[in-house]
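Working notes for the structure below.
Every protein chain but one is kept in place in this view of the complex.
Now for subunit A:
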Amino acid sequence: MLRFTDEHEWLRVEGDIATVGITKHAAEQLGDLVFIELPKVGATLKKGAAAAVVESVKAASDVYAPVDGEVTEVNAAAVEDPTMVGGDPQGAGWLYRIRLDDTSALDGLMDEAAYASFAK
């Protein structure tokens, strides 16, 4: 199940684990990425709080936690090579995985069609 936020993040949900990244639209807006900072594994995130930072040559942008939960895994390869986030933001360029406190938190998020029209 793929879900999207109005902060241009995507979540791929399997059971109570969500993989989180930035959308293709966001990646295009940011341009080439040169640095990313991810939350620590085990960190507890609150919805709406800054969870990660993605930086282009020009600017730093916060990536907000889309749901409450605990970080279970981060994409170390993307930290090593931030260009993979721009190159494949909805695939190999995922950012982190989070165990949802409450899967009903996904109900308010957009599906792919709704996001596509939102991001126009």
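Keep in mind that, in the parts below, a residue touches a chain if its C-beta (ideal position, glycine included) is under 8 Å from a C-beta of that chain, and two chains touch if they have at least 3 such contacts; residues count from 1.
Everything that follows uses one rule, which is that contacts and distances are computed from a predicted model.
S.K.: Mind telling me which option in "Monosaccharide ABC transporter membrane protein, CUT2 family", "DsrE/DsrF-like family protein", "Carbon-monoxide dehydrogenase small subunit" or "aminomethyltransferase" is what UniProt lists for the chain we can't see?
M.R.: Of the names offered in "Monosaccharide ABC transporter membrane protein, CUT2 family", "DsrE/DsrF-like family protein", "Carbon-monoxide dehydrogenase small subunit" or "aminomethyltransferase", the one UniProt assigns to the missing chain is "aminomethyltransferase".
S.K.: For a quick check of understanding: of A:7, A:37 or A:101, which residue touches the chain that isn't displayed?
M.R.: A:37
S.K.: Among A:56, A:72 or A:90, which one touches the chain that has been omitted from the display?
M.R.: A:56
S.K.: What subunit A residues would touch the chain not displayed?
M.R.: Interface with the chain not displayed, on the subunit A side: 31-32, 34-35, 37, 53, 55-60, 83.
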